[in-house]
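Here the structure comes first, spelled out in structure tokens, and everything after it is commentary.
Note that this is a trimmed complex: some chains were dropped, and none of the rest were shifted.
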Amino acid sequence: MNFCSDNVTGGAPEILAHLAAVNDEPVMPYGADPVTQRVEARLAALFERAPNAIASFPVATGTAANALILSCLAPPHGAVFCHRDAHINVDECGAPELMTGGAKLIPLEGEAAKLTPQTVADALAQGWAGVVHHVQPACLSITQATEAGAVYTPDEVAALAAVAHAHGLTLHMDGARFANALAAVGCTPAEMTWKAGVDALSFGATKNGALAAEAAVFFDPARAADFAFRRKRAGHLFSKMRFLSAQLEGYLADDLWLRNARAANAMAARLAEGLGRTPGVTLAAPVAANEVFAHIPKAAAEALRGEGFQFYPWTALGEDCHRFVTAWNTKAEHVDRLLETARRTKAA
Amino acid sequence: MNFCSDNVTGGAPEILAHLAAVNDEPVMPYGADPVTQRVEARLAALFERAPNAIASFPVATGTAANALILSCLAPPHGAVFCHRDAHINVDECGAPELMTGGAKLIPLEGEAAKLTPQTVADALAQGWAGVVHHVQPACLSITQATEAGAVYTPDEVAALAAVAHAHGLTLHMDGARFANALAAVGCTPAEMTWKAGVDALSFGATKNGALAAEAAVFFDPARAADFAFRRKRAGHLFSKMRFLSAQLEGYLADDLWLRNARAANAMAARLAEGLGRTPGVTLAAPVAANEVFAHIPKAAAEALRGEGFQFYPWTALGEDCHRFVTAWNTKAEHVDRLLETARRTKAA
């Protein structure tokens, strides 16, 4: 009963099975295999792009996807604007700086780890562009769903893209939980991304059922001209690439990715609804995707831990705040048992 | 019938099965899982080291293992000496340069991609150490088995280590085909590495039956003090680390790794023996592990391709030279059919 993160889960059975399915035949390495080619075609179709109007690259981790994409969007003397709590800024131990060769991340404020067009516009109004003393504004990066569990609507994305593009910046979306956000919003992948102005997407799969697979997706292949070389020199080009690609193929087949995301989101909603009705407990943030932040009395938190529930404190939102993440395989009975324990403790 | 490389193969069934075996339970991410802990213990035992006298880190690619290890052994202004054909020098698109922050690889000559103590001593005699204008000698890197299919004996490794250590350099072994080399030499992992003076080892598994798994192994944990941070910032820390570790666990269980290597080597020997007796064909290099380099008449090469055999030309050893790599699952009947085709063509 581990609610620490969606990455405590294993892989979805369909994806594990697909690894086995592509295993036997010898195929050429480094991506010159039929699985990888099929995944590229699948992603083009999924995002409603002509094959030559999209470039996608499987990688194994979200950090690799983010940092390698940013290395194509920002020069070493560039600036990447993002929320101060963004994964790229806080949780990647400087990966963007490594891969870009030293670009600077400019942290911005915003509720629920979301940025607003005004915040971005204000930051860009400081007039760094073209001035030799300052890193050069190159990219805006947003996280979907955000690190605080919120989601951007396509309109919100479009408004941010408008500001970014007006200043000559590209827009990157860190979609580590893209599926959960998409399921929450209910639009198409295209509407959530390039139709709203997104230039490049880290398309996450690991948290939502893969073992270790993401795709770096560019909606203008010209921007990805160097990606393959950068991926290789970062040690992220797999020789047996088929196994990265197979995870993505299994993930996308039969809408597994959306089914998984909806399942996770439903469990988060069930948990949030129950916690909201639990005396002494209050939600710390609206629940949009598969993360629940809640203020919980100390006794209740201890009781939950005593019953074997695992979850992280989230003091950024308050001393008594905790984060509960649901996943594609979270069981309703575990959620219900958690709620029952919380209520019982309160009553005691 | 693909002899292009050992990385055209899939994963060994035992390893695939082990992925499934560790899949179901939720475990903490980023290596705080029991599989990873077991693998660390297993590697310590395998190399006959106390748990606190070795540090090992699973990564997904050989390039990552090599470059991240080198980043711990050489400063940005350091020099890494290696053979000019070394994988780190030729085939990693500058990964060591990226990870070290700009260290320079100094290419040396040597037959069969092997270095000799004299070559290394001569290179170090140029007197760069301590002189501010030159990159500072920091590390010697050798490949085992080499890029030309040769192997170093423990005595040869020890002689190289002696030169390196006498000049204050560490010794790194790129063991992408460590198992094949070990099987060929017939010594213990300890004898091949730290007992012969190796300071750090890229312990390969991918080519020999894993899907994408290697281990970076340090025989002095102090040298690995930064490794975990460097791995993370390179995007090589897997959240679902268990799946990297499980590949290594499966690989090491029941000596699968050595059995696989012996099988591959045996097929290379069978192929070499047959080619050596084929009129018009001559071996371009002695066959020690699982690679065969042979001069083959043009007609024979074309006939082989016509029959569906795949293999790379290897013009570095001559216009008519080709490389054949066997793997853990290479079938004797395929080898025999290849030989038969070669002989038949010659006869024609």
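By written order: A and B. Residues from 1 in each chain.
In this text, contacts are C-beta pairs under 8 Å (C-beta built on N, C-alpha and C of every residue); 3 or more make two chains touch, one makes a residue touch a chain.
Here the structure is a predicted model, which is why all the values come from computation and not from measurement.
**Q** How many copies of the one sequence build the whole complex, if 2 are shown?
**A** 4
Heads up, the rule we're going with is that only the chains that are shown with their structure count from here on.
**Q** Report the inter-chain centroid distance for subunit A and subunit B in whole angstrom, where each centroid is the mean of the CA atoms.
**A** 34
**Q** What does subunit A use to touch subunit B in their complex?
**A** Within the complex, subunit A contacts subunit B at residues 2, 4-5, 7-11, 16, 19-20, 22-29, 59-68, 92-95, 97-99, 206-207, 211-212, 229, 232-240, 242-244.
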